[in-house]
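With one protein chain withheld, the remaining protein chains of the complex are depicted in position.
What follows is subunit A.
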Amino acid sequence: MISLQNIGRMLLPAAVLAAGFGFWELVVRINDIQPYVLPSPLTVFQTLVSDWPVLSESLGVTLLTTLEGFIAAAIGGVALSLLFNQSKWLEYSLFPYAVILQVTPVIAIAPLLLIYLPQQTAVIVCAWIVGFFPVLSNTTLGLNSVDRNLAGLFQLYGASKLQTLRYLKLPAALPYILGGLRIAGGLSLIGAVVAEIAAGTAGSGSGLAFRIAESGYRLNIPRMFAALLLLSAAGIVIYGLLALVSHLVLRRWHESALGKES
C-alpha cells in the first residue's frame, strides 16, 4: 500500500522543482534578462528540443564512454581486490598506489593522459581511474567481512580455495561490491566529463561536456544549460539503475534491501 508519507516523499521534491523553475522563469521575465545572460527554463527546454539531434548524439557518446569506464572500473576493481585477497604481499605492494591514483585529482591527470593516449582511450581511462577505487576498497572490505564461523565450517568440510571464494567470499562481499558499483557509476560519468572538458574544443570528441565547453565559447548559454540538464539526468538514471539492480539482487536476504517491518 502506498502510504501518505510515500506520496509526500515523491510529491515534495517535484513541488520544489516546479516552484524553483517557476521562480526562475518569473525572475527572467520580470527583469527581461537576455538568454545569453540567463536563459529561462522554457528557453532551455525549447533548446533541448530544437538541438536534440546534436545533443542526443553527444549524450550517446558520453554515455558510451561512461559505460566503458564503468565496466573497466567494475572488472578492474573486483579483479584487483580478488588478487589482493589471495596474496597479502601483493596487497601491501600495490594498495598504496591505488590510493595515490585515487587522491590525485583526475582533472590534473587528464591533460597528461590526453598527451600520451588517443583521446577516446584517455577519456575511458579517466572514467576508470575515478571509478575503480570505490569498487576495489568496497570489495576488499566485503571479502574481509566473512563470518569467521562460516569460514571455519568451509575449512571443516575441506573446501578448496575456489569453492570458498565462490560459495562464501563472493556472496558475502556482494552487498559491498554493489555499494561500490553504485558509487562507481556516478564517478565514471564524472571521469568521462572531466576528460572531455580537459580535451576541450581542441579535441575531436563530441560528448556532452565537449558541447558545454563549445557552447560556452560561442555564448550559446541555453544549449549549455540543456547539455547540463542531460548530464544531470544521465547521472540520476545511472544511479537509479544501479540502485535497482542492487535491490533486486539483495532483496531476499540483505538488511539493506528489506522493508522496515518485515
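One rule holds for everything that comes next: a contact is a pair of C-beta atoms (placed from the backbone, for glycine too) under 8 Å apart; a residue touches a chain by one contact, two chains touch by 3 or more; residues count from 1.
Convention: contacts and distances are computed from a predicted model.
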### Message
So one subunit is absent here. Using its UniProt record, which name fits best from "Imidazole glycerol phosphate synthase subunit HisF", "ABC transporter ATP-binding protein", "Succinate dehydrogenase/fumarate reductase iron-sulfur subunit" or "Chaperone protein TorD"?
### Response
"ABC transporter ATP-binding protein"
### Task
For the chain that's not shown, point to the residue among A:13, A:96 or A:152 touching it.
A:152
## Note on the structure
Touch with the missing chain holds, among A:145, A:163 or A:232, for A:163
#### Entry: Sites on subunit A contacted by the missing partner chain, in the whole complex
147, 149-150, 152-159, 163, 167-168, 171-172, 174, 252-254, 258
